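Every protein chain of the complex appears in place save one, which is left out.
After this line comes chain A, so read on.
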Amino acid sequence: MTKYVLVTILLCGLVTWLSRVVPFAVIKNLTVPKWLINFLSFVPVAIMTAIFVESLLTYHAGQWPGFNLENITASIPAILAGVLTKSLLAVVITGVIAMALLRLVGWG
């Protein structure tokens, strides 16, 4: 491992760690105003939606995003599994099997 790789890993680790822990230290020592609690209460649903939708789109610099058709297709049975079972594990396994099948038949 070269020094270039090692220094990169250490510095990237440091900025990531700070992003993770500084908010904890700040919130611990701060009376959080009510509007901020209200604002932050939407983080879960907003960020999970954003992460999901990001996986359905493909970024092309300077153009409108494209659609990731294989992820969109595999999402349908996964969502159905969620509605039917309300089980996280069932959703994950259904989605993975759906994707494996898609690629097996050559649609992926």
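Operating definition for what follows: contacts are C-beta pairs under 8 Å (C-beta built on N, C-alpha and C of every residue); 3 or more make two chains touch, one makes a residue touch a chain; residues count from 1.
Quick note on the criterion: contacts and distances are computed from a predicted model.
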From "Spermidine/putrescine import ATP-binding protein PotA", "AzlC family ABC transporter permease", "Ferredoxin" or "Cytochrome c peroxidase", the hidden chain's UniProt protein name: "AzlC family ABC transporter permease"
Residues from chain A at the interface with the omitted partner, ascending: 1, 4-13, 15-17, 19-28, 32, 35, 37-55, 57, 59, 61, 63-65, 71, 74-75, 78-79, 82-83, 86-104
